[in-house]
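== chain A ==
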Amino acid sequence: MQVVQTDIVVVGGGGAGLRAAIAAAERDSKLRVALVSKVVPMRSHTVAAEGGAAGVTREADSLEQHFLDTVSGGDWLCDQDVVEYFVAHCTEELVRLEHWGCPWSRLPNGHVNTRFFGGMSVQRTWFAADRSGFHILHTLFQTSLKYPSIKRYDEFFCAELLVDDGRVRGIVAIEIATGNLFVFEAKAVVLATGGAGRVYRQNTNAGTVTGDGMGLAFRAGAPLRDMEFMQWHPTCLPGTGILMTEACRGEGAILVNKDGYRYLQDYGLGPVDPWPRAKAMELGPRDRLSQAFCHEQRKGRTLDTPQGPAVHLDLRHLGAKKIHERLPLITEAAKTFAGVDAVKEPIPVCPAVHYTMGGIFTNVRCETPIAGLYAAGECASVGIHGANRLGSNSLVEIVVFGKVAGDAAAGYALSGSFQKGPPNVAEEGLTSLLSNDKGERLAVLRDEMRDTMEENVGIYRDEPGLRAACAKLATLRERYRRGVRLDDRSRAFNTEWLTALELGFALEVAEAMAHGALARRESRGAHMRLDFEARNDDAFLKHTLARHAGHAAPRIEHQPVTITRSRPRERHYGGEGKKATLT
Partner candidate 1 sequence: MNTITIECLRYHPESDAEPRFQSWPVPFTDDMSVLQGLQYIKDHLDGSLTFRWSCRMAICGSCGAMVNGVPRLTCETFLRDLYPGPVRIEPLNHFPIVRDLAIDQADFLGKLQSVKPYIIPDAEPQGTYLQTPEQMERYYQYSKCINCLLCYAACPQYGLNDRFTGPAALALLHRYNADSRDAGKAERMEVVNTEDGVWGCTLVGYCSEVCPKGVDPARAVNQNKIESTKDYFFRFFRK
Partner candidate 2 sequence: MKRSNKPIFWSLFGAGGMLSALVGPALIYKTGFSSQALGYERALLLAQNGFGKLAILAVIGLFLFHGCHRLYHSLHDFGIHVGPGLKAAFHGFAAAGTLAAAVLLAHIS
């Protein structure tokens, strides 16, 4: 086993990880930063984000507005002190990206343009056509090449967190090309490993989004928070789940059912006119839109496509010029993956799992309860998304809190020291998969997990379904422990082995989701209980904490929500309002 000693390890090379590495390198160029990622950084899932990133810049806008939109969008489950910090630092990070070369779309006068997004009361979403995540990621990756103190370990799979006495001391990673194990001894570790959407069948996420980092921290003793809040994006291609960005609607696209009727007006998002209006109809938040789809489906008003039920996302009235200029990626994707020319036909869409609101519990400084361990980005629950994330808050989250985590880890590493003695590495647990002769096929277990989550921990949940899911996941974990039989027992570039390790993490993360959902006997944001349809602030205005309990089911606890300025009230969208101008 090879040992690498470094000051900071950043796990994950997406937006948050890169931003953290850069922040650490800028804090002190003498700090050695190891960037460990299971894919080459520019392959990370940040690349697929389309719509944009929120930052207050218009005169008619204010930090207070962004704060209120975010808190109400999150159904008051946000930690408001964290949201305050967040909104105050969004714009400066987006400006920094601009200085680093991000090609934000511009107004004719050369200033950065902004667009509408669901649940946002003002045009505040900075965008780079509909490739915002792609451009942010490549800008960050290419900028990171400037810093000699960042040493990349591309295609190293982080398999274990090393924690002694409540303090992190490094990680164990597998060099994918050779299958060799590496121990990275570090003073501080930043987890920036992204979400866990792949525990579901139909999702917008890349194949890498398997919840590894959440699983790593969870096993090492850090609690996962608010895992029951999973976001369904309302407009995805049926079957593949490929995302048709919310920016479509931000630019003026409409949603209609099979009768050509703008059904959102039936679900508290109307009236239709005047239109467009901020926070109304198609510019409502994602949870509401996805839920409305379910109701339409139940009423039999969705279209039948070979890949399942769908409604129509109609862009045609925007005109070819605007569609090609503002939404080139989704136009291409609709053509390639659905055979639809968005200029001439409406695109069939349905909800698909998109974003993991919950994650590794951290405070506003991105500190987890394990000393020296930080988390940022989708893998973390820093507290800004609450029960439902607003579109364009996550792309800016990764840079705002990526920086915080990198800074904090650097500060910790500067004052800290390496732990003494050899770390206790559970090598056997990693390599035993390569010698199992008996067991089940990996894909069978994986597919059963995905189907269970899809069926019983979906947009609408109830007690019997959730109990069934919890039981099923426990069985799946048990079956996984009993053995997975791999076709591939070799070391070099064994992706089947890595997929098996990922499944181990994913099963535990899925269990935290199901148990969290079972315990939350109310409906809030993206968590909709058929048996508890109302929000219940008295009992559940609090975070869910899931704690790892070995082979047993996770222990569920609750934690108060920090409220500073905005008392919970009814979450209101639609209604009468001023017509907005789309630019």
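Criterion applied: all candidates are chains of the complex that A comes from, given by their letters.
By definition in this document, a residue touches a chain if its C-beta (ideal position, glycine included) is under 8 Å from a C-beta of that chain, and two chains touch if they have at least 3 such contacts; residues count from 1.
Worth saying up front: this structure is predicted, and the values here are computed from it rather than measured.
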In-complex contact partner of chain A, selected from candidates 1 or 2: 1
In the complex with candidate 1, residue positions of chain A that touch it: 39-40, 42-45, 47-48, 95, 98-101, 103-104, 106, 108-112, 131, 134-135, 138, 142-143, 145-146, 154, 177, 206-208, 239-240, 242-243, 306-307, 329, 332-333, 336-337, 441-443, 486-488, 490-496
